[in-house]
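For reference, the structure is listed below as structure tokens.
Complex shown without one protein chain; remaining protein chains in place.
Right, chain A next:
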């Protein structure tokens, strides 16, 4: 599995470098304007970071798409690797590359902002909250990508053509998202128990929804792994 991660990161190296360089150069330019754009510069820096994250997330999705629809799939699916290995390596790669871009974007923002926002946050945030945010960052990437990968794989298996498969995957994603959100809301209403994250503010989390999300992730991860190993036809 670690070899898979190594080669996937190597394959996306230029994309990651390109995005990071764009963020760095963009922020350096904004730093030259920070005196005249006192509010505009940090806002633009935020947008730049957000845009970079969107691009790297799309690149993470193309990781799977390339293997499902392009000739590279012959290289991956003839390796003696299980579906679980393939899925896990995909997710770990995505977490690493998204985290790299996030760290670069946040660091550049802090430099531009001269650490004002960071200091303000650190003064109010507790350590356990910081850990919670980091965990939530990882969880959001992993659970969202697992859900998307599942839709892509189902689309690929159910609809053989490249174009039809991709459109089908999007429709499956759309429908399943509605169903999943509906179920999550229903469970939250049925089991309204909450956990308080922050000791001062009212930041809370619904226990029922959280368990539902974890179970859904487990099912989707295993289902996608199974489909990748036993059902995908190239």
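Following the convention adopted for this analysis, a contact is a pair of C-beta atoms (placed from the backbone, for glycine too) under 8 Å apart; a residue touches a chain by one contact, two chains touch by 3 or more; residues count from 1.
Convention: contacts and distances are computed from a predicted model.
Colleague: Given the options "ABC transporter related protein", "ABC-type sugar transport system ATPase subunit", "Tryptophan synthase alpha chain" or "NADH-quinone oxidoreductase subunit F", say which is the protein name UniProt records for the missing chain.
Modeller: For the chain not displayed, UniProt's protein name is "ABC transporter related protein".
Colleague: Just one of A:11, A:40 or A:192 touches the chain that is missing; which is it?
Modeller: From the options A:11, A:40 or A:192, the contact with the absent chain belongs to A:11.
Colleague: Using the touch definition up top, pick the residue from A:75, A:136 or A:186 that touches the left-out chain.
Modeller: Touches the omitted chain: A:75.
Colleague: Take the complete complex as the reference. Which residues in chain A touch the chain that isn't displayed?
Modeller: Where chain A meets the chain not shown: residues 3, 6-7, 10-11, 13-14, 71-75, 77-82, 160, 229-234.
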